[in-house]
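Only one protein chain is missing from this complex, and each of the others stays in its spot.
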Amino acid sequence: MAKSWKMPTWFYRLGSPRWSFEIMGKLLPWFAIGAVVLMVWGAIWGLAFAPADYQQGNSFRIIYIHVPAAILAQSCYLLMAVAGAISLIWKMKVADMVAKSCAPIGATLALLALATGAIWGKPTWGTWWVWDARLTSMLILLFLYIGVYTLHSAIENEITAGKAGAVLSLVGVVNIPIIKYSVEWWNTLHQTSTFTMTERPAMPPEMYLPLLLMVIGFYCFFAVVLMLRTRAEILEREKRSGWVRELVEAS
Amino acid sequence: MFFDSFSDFLAMGGHGFYVWLAYAIAVAIIIYNVVSPLLRKKQFIEQHKRRLKREQRLAERQAAVESGEQS
Amino acid sequence: MANGNEREMSLSRVFWITLRRDLMLAYRRRNDLVSPLMFFLMVATLFPLGVSPDPQFLSEVAAGVVWVAALLATLLSMDSLFRSDFDDGSLEQMLLSPQPLSLLVFAKICAHWMISGLPLTLMAPLLGLMLFLPQEGMSTLVLSLLLGTPTLSLIGAIGAGLTVGLRKGGVLISLLVLPLYIPVLIFGTGAVQAASTGLPVGGYLAILGAILALGMVLAPLAVAAGLRISVSD
C-alpha cells in the first residue's frame, strides 16, 4: 500500500473550514470589485464601442456573454473534478464543499451559454437551435452537471454524497475530451451549419479586447459566487463548532 | 462610440431584441448566483440563532428546576 | 503472503469463479434474460409505427435506431447488476475479501455483458432486416455492437455502483450514465452508416476498440470506488 504523501502545511490549513471561511471572507471584496469593474467595462465596450461584424452585424455582440460563459462552464467542471479528487485522496472537508458548490454554478453557466447560443442562432441561422458541435457539447456538459447535482441531492448522507459526486465528476472529466472529439467529428459528418459562430480568423483588437476583459471578469465573478456558496456550505456543515456559534451570536 | 444615436444603440441594427435578451438572461443568471447563496446564509443564521436561543432557554429552565428541587 | 506466481494464479481463479457464479445465477433465472431482448425488439418496432414505414426512410435511420434501442436495453438491465448482491449482503463479503474488488467487479461486468450485450448483438441483424438496413451494413452493425456494448456495460456499471444504495436507483442511473454513452453511440452508428454507403469502417471500429480498452482499464476502478462509497453509507 502506498503511504499518503506529506503535503506542505498551507495545504492542510486549507483543509480547516474556519481558516478557509475567514480567508475567503477577506478575498471576496477584491474579486467582487474586479468582477464588477471588468464586466461593466467589457460589456460597455463590447456593446457600444466595438465595431459590428461584417457578416452578422450587431448580433455578434452576444459573443461577449456566450464565450466567457462557455469557457467558465468547462473550467468549472474541471475544478469540480479536481476538488473532488482532493477530497477523496486527502479527505479534505473544504475541497468537498467546493466540489459541491461547483455543480449548481456550472450548470447555470452551461445554461447561460446554451441560451445565448440559441438566441444568437436565430438571427444567424434563422432557427433557435442548430445541432452545432459547440452547442451540442455544451448541452452534454449540462447533462453531466445535472447528473452530479442529482446524485448529490439523492444521497442523504453529506459525506457519502460528496464522495459519490467526486467519483462521478472524475469519470466525467475523463469522458469530456472523448465526448468533445466525438461530437466535433459527428458534426463534420453531418455538416449542418455553413460557418461556426465563434471561430473566425483574425478578430481585430477592438473586438477581442473586450472579450478578453469579459472572460477575466467572468472568472472573477465565478470566484465570487463559488466563495459565497462555499462559505454558506461551511457554516451549515460546521454548525456544531464553537466558532460558528460565536459568529451567529455576534451577527 | 460605434452607434450614431442612443436609439440606434438600442436597436442594434435590427438585432436589438436578440442582443438585449441575451444580456438580460446573463444578468438574471448572475444575480441568481449571487443572491441564492446570500439568502441561504441569511436563512441559516436566522434558523441557527433561533435554535441556540431555544437551547439556552431549555438549559435555563433545567437549571431553575434543579435549584428549585434543592431548596 | 503468497509468492507472485501463486497470487497470479489465484487472481485468475477468482475471476473465473466469479464469472461462473454470475452466469449460473443468470441461468437459474433465465426468464429474466428475455425482457431486455423483448424491450430491444419493441423499441425498434416503435419507429416504423411512430414515424414512417417507408423503406427508404427506415434504411436511413436503421443504424441509429438499432443502436439507440441497444443502448436503452443495456441501461434497463444495469440496475440489477449489483442490486441483489447489495440486498442479500454478498456485496459486503466481496468488499471484505482480500481479492482486489476491481477484479471481482470486472468479472461481474463480463458476465453481465454475456447475458445482455452479447444476445443483443446477436439479435441485431434481425432488427436490421426489419428496418431495411442495407445488406452491406449488416456485418458492421454486429461488429460495432460487439465492440460497443461491452463499453456500455462498463460505463453503466459505474452508475450502478454509485446508486446501488439508493431506492430510486434505476432512474438515476440513466441520468448519470446516458451522457457518457454518447461517444459510443456516435462512433457505433457512424460505422454502420459508413459501411452502408460503402466507405471504409476500420477507423470507427478502431476508435470503438480504443474506448473499450480505456473503459476496461478505468471503469472497474471507478465501480469499485463507487461500491465502497455506497456500502459505507
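Each chain carries a letter (A, B and C) given by its place in the written order, and its residues are counted from 1.
The working rule: a contact is a pair of C-beta atoms (placed from the backbone, for glycine too) under 8 Å apart; a residue touches a chain by one contact, two chains touch by 3 or more.
Throughout what follows, contacts and distances are computed from a predicted model.
A.B. asks: Using the UniProt record as the reference, specify the protein name of the hidden chain from among "Cytochrome c biogenesis heme-transporting ATPase CcmA", "Sarcosine oxidase subunit gamma", "Urea transport system permease protein" or "NADH-quinone oxidoreductase subunit K".
C.D. replies: Listed in its UniProt record, the absent chain's protein name reads "Cytochrome c biogenesis heme-transporting ATPase CcmA".
A.B. asks: With respect to the chain omitted from the figure, which of C:S35, C:S97 or C:S139 is a touching residue?
C.D. replies: Within the whole complex, the residue contacting the unshown chain is C:S97.
A.B. asks: Contact with the hidden chain only, please: which chain C residues?
C.D. replies: 1, 10, 13-14, 17-18, 21, 24-25, 28-29, 84, 87-90, 92-99, 104, 228, 231-232
As a convention for this text, only the chains that are shown with their structure count from here on.
A.B. asks: Report which interface contains more C-beta contacts, comparing A-C against A-B.
C.D. replies: Between A-B and A-C, contacts are more numerous in A-B.
A.B. asks: Distance-wise, how many Å sit between the C-alpha centres of chain B and chain C, to the nearest whole number?
C.D. replies: Centre-to-centre distance between chain B and chain C: 45 Å.
A.B. asks: How far is the middle of chain A from the middle of chain B, if each middle is the mean of its Cα atoms, in Å?
C.D. replies: Going by mean C-alpha positions, chain A sits 20 Å from chain B.
A.B. asks: Per the contact definition, I'd like the list of chain C residues that touch chain A in the complex.
C.D. replies: For this pair, the touching residues of chain C are 158, 162-163, 165-166, 168, 172, 175-176, 178-180, 182-183, 186-187, 190, 211, 214, 218, 222, 225-226, 229-230, 232-233.
A.B. asks: Taking the complex as given, what residues does chain B use to touch chain A?
C.D. replies: 1-3, 9, 12-16, 18-19, 21-23, 25-26, 29-30, 32-34, 37-38, 40-41, 44-45, 48-49, 52
A.B. asks: Okay, in this complex, where on chain A does chain B touch?
C.D. replies: 43, 47-52, 57-59, 61-62, 65-66, 69, 105, 108-109, 111-112, 115-116, 119-120, 122-123, 221, 224-225, 228-229, 231-232, 235-236, 239, 244-245, 248-249, 251
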